[in-house]
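Below: one structure in structure tokens.
The complex appears here minus one protein chain, its other protein chains still in place.
For subunit A:
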Amino acid sequence: MADVATGPQIPISVDFSGGLEMLFSNQKRHALSIAANDRDGKPLTIAFLIDHLCKNLMKDPRSDLFVLDGHIRPGILVLINDADWELEGEEEYEIKPGDNILFVSTLHGG
């Protein structure tokens, strides 16, 4: 567990694949430590994480390639510990320590 002075922090890993890594410094895996609760004291959800990634981790300004209208853009799959997030409650899923969140963009070429 990461000991961070600013309060309880959750260590997680976030992966990008299928070209999305381009938006995140060309790095496929990011080890992060983020606050366990949001400002209102509510548990950390995927929705909050997505917002956090846009604001803090994405160096590329083309955020519309990741988020559209406040939600993950069509054509991106979100996997929570290698399972489709739809099996886990989508944006409402509450992140637990050690979780791996994977964002993959759907490919069409061949």
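As a convention for this text, a residue touches a chain if its C-beta (ideal position, glycine included) is under 8 Å from a C-beta of that chain, and two chains touch if they have at least 3 such contacts; residues count from 1.
Keep in mind that, in the parts below, contacts and distances are computed from a predicted model.
Chemist: When you check the chain that is not on display against UniProt, which of "Adenylyltransferase and sulfurtransferase uba4", "Methyltransferase small domain-containing protein", "Ribonuclease" or "Mediator of RNA polymerase II transcription subunit 18" does it turn out to be?
Modeler: "Adenylyltransferase and sulfurtransferase uba4"
Chemist: Considering the whole complex rather than only what is displayed, give the residues of subunit A touching the chain that is not shown.
Modeler: Touching the chain left out of view, subunit A contributes residues 15, 17-19, 22, 28-29, 59-62, 65, 68, 73-77, 79, 82-84, 86-87, 102, 104-110.
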